[in-house]
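One protein chain omitted, others in place.
Order of writing sets the chain letters: A and B. Residues in each chain are counted from 1.
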Amino acid sequence: MKKLKFIIAMTVIGLLLSACSGNANKPSQSSMSEQKSSESISSEADTDVGNTSESGMLSSFTTVDIDQNKVDSSVLKGKKLTMVNIWATYCSPCINEMPELAEISSEYKDKDFQIIGMPIDTLNSDGSVSDDQIKEAKSVIDSTGADYLHILPSLDSMTELISTISAVPTTVFVDENGNQIGDTYVGAKTKEDWESVIDGLLKEVEK
Amino acid sequence: MADFIRKIKGRGRLVTQILFAAFTNSYVRGFAKGRIFTGKTKYVCVPGLNCYSCPGALGACPLGALQNTFAARGYKFAFYATGFLLIIGAVLGRVVCGFLCPFGLIQDLIYKIPFVRKFKKLPADRVLKWLKYVLLVLFVILLPLFAVDATGQGKPWFCEYICPSGTLTAGIPLVLANKALRSAIGFLYAWKIAVLSVIILLSVVIYRPFCRYICPLGAIYGLFNPIALYRFTIDPDKCIKCGECEKVCKMNVSVFKKPNSAECIRCGDCRRACPTGAIKVQKPFK
Partner (left out) sequence: MSAKYRPAAVLIIIGIAFIVLGIARNEAADVYRKAINICLECMGIG
């Protein structure tokens, strides 16, 4: 079991950094042959917790936040629209948009909206948490004032989301049940552009 | 017979260029799926200007590696990337440019396109030759090191604002194949396409304008030409100073005067043109 988990972790790290044109399961199979791992992985992945075909992208995940507190998909309840902004500490465009995301986060505080950040370069190649990288991520969060919730990627329970990521920053929107709403946005945006995206999506979820 | 051998040798460079470019960019699936290779060979820098965001690329770009190490917090000097450059430079010098760089190959091929008139150089050639050193110091070293954001993170300035190789081999294929990326392009992308277009158009009328005037990697390797293991010598007994080498040289080097000029990309045309065979490759082991 441990070996299987390791293989899954390696694959998902590989997926983390390879593009896919919106087809969640296929890349995991082709990436499999690169990693020369066993072919039963994809079926294993299906039976993994939180990754059944009827659940959405973030319907049931468990992970920790940047301070190692447990976080799961219940964090999505209570806000009809959650913006998940996936970033990395080495990514200039990601860092440059974070102060504005912080502004949006506070300005939309009373609306049915929240932002959750996810620094993806916080894990070692074996899937364990890297303390050095956590420190860097925290330092970036401090400098940019992006004081909203930041969670770590979970290789077990976020496989669909992670397989969508080809580059950073990537931003997705989910509803209370973790289903994706709208498009996957790659690249940074200005505050105004984000606000019009958010306003548009809020109108949809509040119907 | 000697003529025939010379003809084959003349083609050898093109064959080497094509094979090497194909081999180091053979992740074909990347082009189809709009993703990039993530295997362990990307720890290794290839010698030429080969963007690691190219879907096919199997290795890392040495210039990109340099910039990203400088740009990352906490690094003042890029030992790893520099180490690669020192070894490759000391062994090959600008042989890389002539034989192993995909973007050099592309310019070579574009130059073959017929045109009413081909130019030996741009008007400001003497000054423009130094531009590549300025770009090296500014866009590859200083700006990534010092133009940092509030968190101390810099950017790969040359990659981001100038490099046409990245635009051609990475920017265009990935945007074509990847829907999410397609919706992210903006002014910067348009600028990079413009830079690429100018270089491609110039390459029809001038031989390798990018290598001559812009490429910081060529600037680095050129510095090694006089001391690299692979270098030319002029046999003083054979050289009749006829100037044929200079006439044939597409990089405008006066070979019999400066056989190891920093502008020479080691294509070997001069050696084939020399009537007395005075231009030789220095044999390191004798």
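Everything that follows uses one rule, which is that a contact is a pair of C-beta atoms (placed from the backbone, for glycine too) under 8 Å apart; a residue touches a chain by one contact, two chains touch by 3 or more.
Only a predicted model underlies this, so the values are computations on that prediction, with no experimental measurement involved.
Colleague: In the full complex, which of B:Lys33, B:Arg94 or B:Lys192 touches the chain missing from this view?
Modeller: The single option touching the absent chain is B:Lys192.
Colleague: Among B:Ile106, B:Ala170 or B:Ile234, which residue is in contact with the omitted chain in the full complex?
Modeller: Of these options, the touching residue for the absent chain is B:Ala170.
Colleague: Of A:Gly56, A:Pro93, A:Gly127 or A:Gly145, which one is in contact with the hidden chain?
Modeller: A:Pro93
Colleague: What residue numbers in chain A mark contact with the hidden partner chain?
Modeller: Residues in contact with the chain left out: 14, 17-19, 88, 90-93, 121, 166-168, 186-188.
Colleague: What residues on chain B make contact with the chain left out of this view?
Modeller: 35-38, 40, 42-43, 45, 51-53, 59-61, 64-65, 68-69, 72, 75, 78-87, 89-91, 155-156, 159-160, 163, 166-167, 170-171, 174-175, 181, 184-186, 188-189, 191-193, 224, 227-229, 282, 284-286
Here is the rule we go by: only the chains that are shown with their structure count from here on.
Colleague: Any idea how many Å lie between the Cα centroids of chain A and chain B?
Modeller: 38
Colleague: Chain B touches which residues of chain A in the complex?
Modeller: 14, 17-22, 27, 30-31, 34, 89-92, 95-96, 136, 139-140, 143-144, 166-167, 170, 183-187
Colleague: Can you tell me which positions in chain B touch chain A when the two form their complex?
Modeller: That would be residues 29, 33-39, 68, 71-73, 149-151, 153-155, 174, 177-181, 183-184, 186 of chain B.
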